[in-house]
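A single protein chain has been omitted from the complex, and every remaining protein chain is retained in its original position.
Labels A, B, C, D and E are assigned to the chains in the order they are written; within every chain, residues are numbered from 1.
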Amino acid sequence: LLLTRRYRFAASHRLHTPALSEEENWRLYGKCNNPYGHGHDYVLDVTVEGSPDRNGQVANRARLDELIRDRVLSQLDHKNLNEDRPEFRANVPTTENLAMLVRTLLEQDWDLRPKLSAVRISETDRNTFTLQI
Amino acid sequence: LLLTRRYRFAASHRLHTPALSEEENWRLYGKCNNPYGHGHDYVLDVTVEGSPDRNGQVANRARLDELIRDRVLSQLDHKNLNEDRPEFRANVPTTENLAMLVRTLLEQDWDLRPKLSAVRISETDRNTFTLQI
Amino acid sequence: LLLTRRYRFAASHRLHTPALSEEENWRLYGKCNNPYGHGHDYVLDVTVEGSPDRNGQVANRARLDELIRDRVLSQLDHKNLNEDRPEFRANVPTTENLAMLVRTLLEQDWDLRPKLSAVRISETDRNTFTLQI
Amino acid sequence: LLLTRRYRFAASHRLHTPALSEEENWRLYGKCNNPYGHGHDYVLDVTVEGSPDRNGQVANRARLDELIRDRVLSQLDHKNLNEDRPEFRANVPTTENLAMLVRTLLEQDWDLRPKLSAVRISETDRNTFTLQI
Amino acid sequence: LLLTRRYRFAASHRLHTPALSEEENWRLYGKCNNPYGHGHDYVLDVTVEGSPDRNGQVANRARLDELIRDRVLSQLDHKNLNEDRPEFRANVPTTENLAMLVRTLLEQDWDLRPKLSAVRISETDRNTFTLQI
Partner (left out) sequence: LLLTRRYRFAASHRLHTPALSEEENWRLYGKCNNPYGHGHDYVLDVTVEGSPDRNGQVANRARLDELIRDRVLSQLDHKNLNEDRPEFRANVPTTENLAMLVRTLLEQDWDLRPKLSAVRISETDRNTFTLQI
């Protein structure tokens, strides 16, 4: 049984790769290369998999929320991804890379009974990125 | 080819496990343990899998709707899950258990051409439960 | 300038008027007359009107949220409207009457700078009730 | 890593199978058999799968959009499926058959780095059709 | 107290004004001028205004739905607006004109207790047309 729980966070970012020229960056990332950045309301769906315990629950919701808040939302919500996150000093904060960062933040020392099954991030309702785990 | 068809139902429930003390119930279920219950507008997505027949359809929509209405919606819509459903006398009506009840109601004597592939219930847009079959 | 801020609460209710017979209640309220009740995820939109202050805000969001939580959500969220709210002992908890209760709860001793302008409650996305104030 | 990108198109169609009598068509397709047709706002989700390149992207968004626009949207958007598409002369334009047409249009000469993973079309939010590839 | 109730219908149309040349029609209506038409899933919101009666209701939902179904949905749902509606023989079926037709269909012999207050039609979520009455 899969439980998908939805969280939201707002962040800003700039897509820019130092290895490329100004012109190549603009050609590659378009408006997302704007020097001062821009931002999004991201939707994060975390899926866990397990069997309901004798209290009928796959996961204790309070503990799951606490874990997501401590490891993910406190790091990303209302942040500038390029400036506030060391991972995005050398790494461009595309939503692809953001999804992989969230997976890394969750996977290490995952200590809930159900297993982590998928991480999905939507940048807008037009772009959704899914990592099956 | 998968067809996912969406249904909705409104129901009330109270999360309470008789084996636990009042205090443990409150710690476990929080506001959902409110003595007189509360309710939700549930979204039910039923997925069936098959090939289109020569009329271009994976399933006859009218027959699928009739089956879901007769076996599921007539049992759950505008009901108090704890009081109106015998399954939830001894079993706490979490959405996990509700998803498993819907699967059971559908699986027995499933007589449509496409096979039942998944049952998904959302309690609110923050919590979605999926059973792959 | 109008600010509409959205809140959500889950509650159960039963539509039943003691002055009417069982049969008349059923004819009037249909499935909503189910003896043990049912429930909804209500959406509450509160609109306030004012001019931005020198900090650019029509209302202090933290104070507005606190007021809505203390006066409204703490009274209605995860409640059985018929059993938990004295107003609905003698009064049927239709969404119309619920909207009027929310207005009453907010209007008395309203002490925010912007004025209360509208209360809107959606029972499902098919039924929305608006009180202009 | 899966990227699902959302597109929309508006089209009209009539469900009618020449091999069946008028009455059988009506029994099978109901209102969708209306002689002059009707229409929908379709939602198309295209999923591709790959690893982020050194610029952090699974797919170049501009190239993906161009491909979907040239092969799919330009053929279906603001069209009458029965009249404007040769595929639906002999084939009833159910959404099942429409999903299979979109897969065919995309699969042949697919030349993007990530592989095509799924095509999903929603006719309304009640009916979603998914083709895993 | 305003009650807004939501209905949906699917229809096809072609925007074309006989008084204009082919080229002018194309310049004016763009893709919506496609000779064989296209279609939409329209959302219709009907707002009525009144006071709750002693049963707590602004309008009897069953009677309101019956009226909307008989006068509006049965005329428009799963129809080709140009071919199936006499009003659109001489009149182009823009959503503006469709909203005015719905108002006309509802206003004549309106016999519900609450008064008709507004008609709103969305063609897609990008275009909404509102008639205050």
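Keep this in mind: a contact is a pair of C-beta atoms (placed from the backbone, for glycine too) under 8 Å apart; a residue touches a chain by one contact, two chains touch by 3 or more.
The shown structure was predicted, so the numbers you read here are calculated from the model rather than taken from an experiment.
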Identified contact with the non-displayed chain, of A:22, A:66, A:84 or A:107: A:84
Positions on subunit A where the hidden chain makes contact: 8, 10-13, 31-32, 34, 36-41, 77-80, 82-84, 124
Positions on subunit E where the hidden chain makes contact: 15, 17, 19-20, 28-30, 91-94, 96-97, 99-100, 125-132
On subunit C, residues whose C-beta touches the chain left out of the figure: 1-6, 52, 54-58, 60-62
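By definition in this document, only the chains that are shown with their structure count from here on.
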CA centroid of subunit C to CA centroid of subunit D, Å: 42
Per-residue multi-chain contacts in subunit A, two or more chains: none
